[in-house]
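One protein chain omitted, others in place.
Then we have chain A:
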Amino acid sequence: MMLQIKDLKVRYGNIEALHGLNFEIDRGEIVTLIGANGAGKTSTLLSLSRLAPPDAPTVFEGDILFDGESILKTEPHKLVEQKMMALVPEGRHIFGNLSVQENLDLATYAVKEDHQFVQETEDLVYNLFPRLKERQKQRSESLSGGEQQMLAVGRALMTGCKFIMLDEPSMGLAPVLMYEMFRALRELNKNGITILVVEQNAKVALDFATRGYVLDTGEIIASGSSDELRNNKDVQKAYLGG
């Protein structure tokens, strides 16, 4: 197992947001975490990325193991430096007043020495999202929502991490763009990138992922392969519209 989450409990101030999550992700998988608003999806991702309290919840119980080692004490920038995991945050968080190219360059902060890797990954990103190539010199603020999302994914790739976590990649995207995004992600997965995707749009997420967990008010209420979840009566009722 690449990533193991054991009995993870987190809180914001005094409010407990996750009440003991258990799940695991293996190399090369596409796993989805679905759930309604406030179920704790983003909290899970933020605690995995180890961001510090004002931005993320505090883990007070449980453990996060990456390749068998606890990363609870690892700082977020170290996670990226050691090429463990990259986060594509909700709302994209791209550097708005930098150009597309500059955004990608900034993501190579930790791997800068490795010119060959940077060049190869840059080519990969531009092949995957030809639109970004067209907009290379443009201020990233002026990109459309879909393009910004592509940039956020591209930026995560540039860090050299083989495990990418995406927070609501479909948010605010037109269906066409959304499918294009998932097609690109699937292609990345074929190249050996492990993906954890958090989604509110359960239908799309289950079509995309091979396995999933259903989150409700800070607990996992169902898990299994995408097909199993799709046929699960409770999940259907709650998230797939009966």
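Simple rule for what comes next: a contact is a pair of C-beta atoms (placed from the backbone, for glycine too) under 8 Å apart; a residue touches a chain by one contact, two chains touch by 3 or more; residues count from 1.
To be clear about the criterion, contacts and distances are computed from a predicted model.
Student: One chain of this complex is missing from the view, so tell me which of "Cation acetate symporter", "Branched-chain amino acid ABC transporter permease", "Sulfur acceptor protein SufE for iron-sulfur cluster assembly" or "GntR family transcriptional regulator" is its UniProt name.
Tutor: "Branched-chain amino acid ABC transporter permease"
Student: Among A:R27, A:H115, A:K203 or A:K237, single out the residue that touches the unshown chain.
Tutor: The missing chain is touched by A:H115.
Student: Can you say which of A:L21, A:L87, A:V197 or A:I220 touches the chain missing from this structure?
Tutor: Of these options, the touching residue for the absent chain is A:L87.
Student: Per the definition of touch given earlier, which of A:A36, A:L51, A:M171 or A:A222 contacts the omitted chain?
Tutor: A:L51
Student: Suppose we count only contacts with the excluded chain; which residues of chain A make the list?
Tutor: 49, 51-55, 75-78, 80-81, 86-87, 89, 93-98, 106-107, 109-110, 112, 115, 155, 159
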